[in-house]
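Note that one protein chain of the assembly has been removed; the remaining protein chains are unaltered in position.
For chain A:
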Amino acid sequence: MRFRDHVVVGDILQLATRYRDEGADELVFYDITASPDGRTVDRSWISRIARILDIPFCVAGGIRSVSDAEEVLGEGAEKVSINSPALADPELISRLSARFGAQCVVVGIDSQTVDGEYQVYQFTGDPTRTRNTARKTLDWVREVQERGAGEIVLNCMASDGVRKGYDIAQLAAVRAQCRVPLIASGGAGAKEHFASVFNEARVDGALAASVFHTGALPIPDLKSYLRESAIEVRP
């Protein structure tokens, strides 16, 4: 589940409660504008979320230092997710991993096909600043693991927001290079998309936002469909 403030999605505590009760397995709170603006997230809400959630949650956006992460984790988040700051300073991954353990450190990667290969993008939260880093996605996937990332969220930009399904080919290519949990992001629009991404790309988790926010796909319906498709899910 990704909370992403391109649209107003209602009171965040109310939404978190709704998803907790509907059986979401993990929530990601994503302030996608935090990095491009050079500002950090307002963190007072994290402990309010932590008080009501009894499932794990991750905070993404604006985490640029060990002390930023310390604050976020101290407020009660399980994990921090870093994306643009990791590209600017790859050593940040190593520092966070050494301090908190790999299990706390998620690296988000925005990627799409350029000239026949997958390439990494930075500052995707702000269309005017989004830029191709010229890094090859598969190289970056290997590097972040060497530096101590405990989980990778791969956001396939071309599929993101389109709701036509996850980018199975790209996710499968990354899966082959990825020995830490891999979470698929971008493209979920129907329950069948979740079954395909688990079966065909062998990802460990599937992240979605708008399809849940709009109520188009209720989580209990998705879970019973996956269970019928012989994919193990938590009831």
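Convention: contacts are C-beta pairs under 8 Å (C-beta built on N, C-alpha and C of every residue); 3 or more make two chains touch, one makes a residue touch a chain; residues count from 1.
The rule is short, and it goes like this: contacts and distances are computed from a predicted model.
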item: UniProt protein name of the chain not shown, from "Na(+)/H(+) antiporter subunit C", "Imidazole glycerol phosphate synthase subunit HisH", "Transporter" or "Potassium-transporting ATPase potassium-binding subunit"; value: "Imidazole glycerol phosphate synthase subunit HisH"
item: Residue among A:P85, A:G150 or A:G165 that touches the chain left out of view; value: A:G150
item: Residues from chain A at the interface with the omitted partner, ascending; value: 20, 25, 47, 50-51, 54-56, 73-76, 78, 100-104, 150-151, 178-182, 204-205, 234-235
